[in-house]
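The other protein chains are all here in position, but one chain of the complex has been omitted.
And now, chain A:
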Amino acid sequence: MPDLLHRYGPDLLTGFGMTLFTWALGTLLGFALGFAIELLRRFGPKRLAWPIRAYVEFIRGTPFLVQLFVLYYGGPLIGLRLDALPAGVLGLTIYGSAYFTEILRAGFDAVPKGQIEAARAMGFTDGVIVRRIMVPVMMVSALPALVNFAIILTKETVILSMITVPEIMFQTQTMMSETFAFVEPILILALFFWGFVEVISRLGRRLERRFTHYLLERS
């Protein structure tokens, strides 16, 4: 084991870093895209409703691996030539956006209509209503689901190994095929994800407290 670690340590570290990087970027961009899609669905022209629905259903209805292959191997057919890493991040972004959109839709739907009406009746712009009222109120109900999906996404990153993104799965697989060691790489992989997810849940809970502090403060 010490031998293995010595030999593969640097590669494993790069793998950890790459996993963290693709996850963070994919989650962030996926959330941003999902948010934009949800705003478009809510405030945009009605004729966009159907295409948006089709997009969401298509993404949710197909495996991430298939989407990634379509993007990476099919992309060049329509002139979209991407390296493995950008393709992977873009894939995660698209995949995540469909789910984030749906979580946000349910969250926004749960904002009491009267609270929005009160703002509208006072002459608030839609932008201010979204930023100052809908988002903070929506977060109370949607945050657990958002964090949960961000956690699910950590594990989807391993699929990027299939298009040769050198993330942690890719590195441990290389390690396995070169050394025929099995237990150690798998153990390292499992421990890494466990710790990773633990950190995200903690951050998520802290975020939840920030958005719900007013519900907890009781005299």
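In the analysis below, contacts are C-beta pairs under 8 Å (C-beta built on N, C-alpha and C of every residue); 3 or more make two chains touch, one makes a residue touch a chain; residues count from 1.
We adopt the following convention: contacts and distances are computed from a predicted model.
K.L.:
So one subunit is absent here. Using its UniProt record, which name fits best from "Glutamine transport ATP-binding protein GlnQ", "Unannotated protein", "Anti-sigma F factor" or "Rieske iron-sulfur protein"?
P.N.:
Checked against "Glutamine transport ATP-binding protein GlnQ", "Unannotated protein", "Anti-sigma F factor" or "Rieske iron-sulfur protein": the hidden chain maps to "Glutamine transport ATP-binding protein GlnQ".
K.L.:
Have a look at A:128, A:152 or A:187 and name the one touching the chain we're not showing.
P.N.:
Considering the complete complex, A:128 is the one touching the chain left out.
K.L.:
Based on the whole complex, identify which of A:51, A:136 or A:195 touches the chain you can't see.
P.N.:
Residue touching the chain left out of view: A:136.
K.L.:
Can you list where chain A touches the absent chain?
P.N.:
On the chain A side, contact with the omitted chain comes from 112, 114-115, 117-126, 128, 132-133, 136-137, 140, 211, 214-215, 217-219.
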